[in-house]
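Here's a structure for you.
Only a single protein chain was left out; the remaining protein chains are all shown in position.
For reference, chains read A and B in written order, and residue numbers begin at 1 within each chain.
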Amino acid sequence: MSTPERLSRDDVAHVAALARLELTEEELERYTGQLAQVLEHAKDVSSLDLSGVAPTAHAMAVVNVLRPDEVRPTLDRAEVLAEAPEVESDRFRVPRILGEAP
Amino acid sequence: MSPTGLGDAAALADGVRSGGVSAAEVLEGYLDRIDAREGEIHAFNLVTAEEARQAARAVDARVAAGEDPGPLAGVPVALKDNLCTRGVATTCSSRILEGWQPPYDATVVTRLAAAGAVAIGKTNMDEFAMGSSTETSATGPTRNPHDTSRVPGGSSGGSAAAVAAGFAPLALGSDTGGSIRQPAALCGVVGLKPTYGTVSRYGLIAFASSLDQIGPFARTVADAALLFDVIGGHDPADSTSLERPAPAITSVLDRGVEGLRVGILSEHLDGAAADVVARTRMAADVLAGSGATVEEVSVPEVKLGLSAYYLIAPGEASSNLARYDGVRYGRRVAAEDTVTMMTQTRSQGFGAEVKRRIMLGTYVLSAGYMDAYYNQALRVRSMIIEGFARAYGTFDVLLGPTAPTTAFALGAKTEDPLAMYLSDVCTIPTNLAGHPAVSVPFGVGDDGLPIGIQILGPALSEGTIMQVATVLEANGGVS
Partner (left out) sequence: MKDGWVMVIGLEVHCELKTATKLFCGCPNLFGDEPNTNICPVCLGLPGSLPVLNERAVEMAMAIGTALNCEIRPSTFHRKNYFYPDQAKDYQISQYDEPLNANGYLVLPDGFRVGIERAHMEEDTGKTSHAGTSGRIHGADYSLVDYNRSGVPLVEIVSGPDMRTGEQARAYVTELRAILVATGASDGKMEEGSMRVDANVSVRRSEDEPFGTRCEIKNLNSVRSLGRAIEYEAERQIALIESGESVVQQTRHWDEDAGRTSALRSKEEAYDYRYFLEPDLVPLVPDAEWIDRVASSLDPMPAARRAALVDLFATDGGVSDAQQDLVTTVVDLSLDPLVIAAASAGVAPSLALARTANEAAKSAEAAGRLDPASFVALLALEESGALTATQAKTVLAELLEAGGGDPAAIAKARGFEAMSTDSLAAAVSEAIDAHPDEWSRFCQGDEKDEKKLTGFFTGLVMKATKGQADGKAVAAELQRRRG
């Protein structure tokens, strides 16, 4: 497995936007250095040839966990909406949405 | 009651069940200790004294009515602040969840109540459990009760410190890469990370879902076992919960280590401080002297654990923490449009370490890097499981230090993320494999601070590793 190039400031800026985070110039600089250091350390993993090894996402090999299609109690709406930052007409209010859902 | 004046949980519960002592009296004793030292330690984000008093009175009423409130009758338990408690603020020590009152209880919280336990408060932690020192908390660091200039470890530092300081006989924490065992070691208490799937995660605020497990802190191995038996067992609300009967390890703790095959994990001695290595070898000697066969064993794959962990855990975390967007609950920073609102909310709501890991995780999952990092780490995970399987073909349990050093000074590693991550090097491989491991106090280092010994075992070997811990505990371990 070839190791990707060293992490750049642009990479970090791109990733921050994807993650809905805004960074100051100073943060961008600092995070770029720190993340590059972590990824550099991860070269012991990223540089290995593991083409013959299957990935493990779940430590315990369990399949087909299902529940019956039976109605369970719902939450009390008032209790839920009491925690919401902004509510109108029993709905969660958000400011203007600039684009359609993907 | 022990000479320290601190009862062990089993004895307290027996006292309450038999009417010898009231749950209310027990609780007040602990609340007094909290009053005396909490200002200095900051183990809690919230002490729920009034709710606890009510719960204690209810336990006493049941005893008076001739009922049995359960195996933890009247025992105060501190809860890590990432366990949902209905109507009681649950914050993960993050500004983004400041004041959030969940409308539901975590499964473990329900099980504790059903066993007669009294929830005494929510303990401080690294923000969203990301950290190894409890210094990334938005509410400020917890201090190590043995030396308040030192960290308690993390991320469950508040729970470890609460038990060490006598604020509660029992506490719950969560362990994703060592967050129970490492602070247990640094605070001189017992901490158990159970097999993945034995304790329900429903209501545990996720950090890295495939690695997170809830587990107990206690002053004794027996108390940790008692708490594990209460919280464990299948939960249909968690798809990864194993379909097995509730654990019952309390009854097997005294079986000794006669004939047990113990491997000293050499990779975990590499890089550990000399005093820590020395105590580990002493622990091995104790076991050998108690009838176990002890040998050193190498599992080279575990050396890859740290890197694999710091690719997998942030990857999952970046997705788990997406929901904190200011729409449904928690903090919101007002803005003209939704994208800006979400961005401002997250930028101001999360601390530096959480942002660092979200960005790292987003990066390793993003187009073009997924294979080189995330998928590669999942392959390493297979290798680590394979390596452990090989070792467990020869050994019943593995032994090593829990942490490379004793508690370090506050601020010592906050500016160097990689150095901080390295303090989890001994605990991480267990999480990647989904195996259980326990940290048991075993004496002190050159600085007089506690050292923890870690006993690792294959899946569902809690009974065996706790037998080993019991032997170490009985042989001069406790500081």
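The criterion applied here is as follows: a residue touches a chain if its C-beta (ideal position, glycine included) is under 8 Å from a C-beta of that chain, and two chains touch if they have at least 3 such contacts.
Owing to the predicted nature of the structure, the values given are computational and were not obtained by experimental measurement.
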Practice task
Please work out which displayed chains the absent chain touches and list them by label.
Solution key: A, B
Completion exercise
Contact with the hidden chain, among B:204, B:221 or B:260, goes to B:204
Exercise for the section: May I ask which residue of B:36, B:61, B:237 or B:419 touches the chain that does not appear here? Expected result: B:237
Fill in the blank from the handout: Logged for subunit B, residues touching the omitted partner chain are 82-84, 90, 92, 97, 100, 102-104, 106, 201-206, 208-210, 236-240, 315-316, 318-319, 322-325, 327-329, 338-339, 342, 362, 365-367, 370, 374
Exercise for the section: List the residues of subunit A that touch the chain left out of this view. Expected result: 18, 20, 57-58, 62-75, 77, 80-81, 88-97, 99-102
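Keep in mind that, in the parts below, only the chains that are shown with their structure count from here on.
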Practice task
State, to the nearest whole Å, the distance from the C-alpha centre of subunit A to the C-alpha centre of subunit B.
Solution key: 23
Completion exercise
Given the complex, residues on subunit B that touch subunit A span 100-101, 103-104, 195-197, 210, 236, 239-240, 242, 303-304, 306-308, 310-311, 318, 322, 325-332, 334-344, 346-347, 350, 355-356, 358-360, 362-363, 366, 368-369, 371-373, 375-383, 385, 417-418, 421, 432-435, 459
Handout entry: Partner subunit B, residues of subunit A touching it in the complex
Key = 1-4, 7, 11-12, 14-16, 18-23, 27, 31, 34-35, 37-39, 41-46, 48, 50, 53-60, 62, 65, 67, 75-76, 79-80, 83-86, 92, 94-98
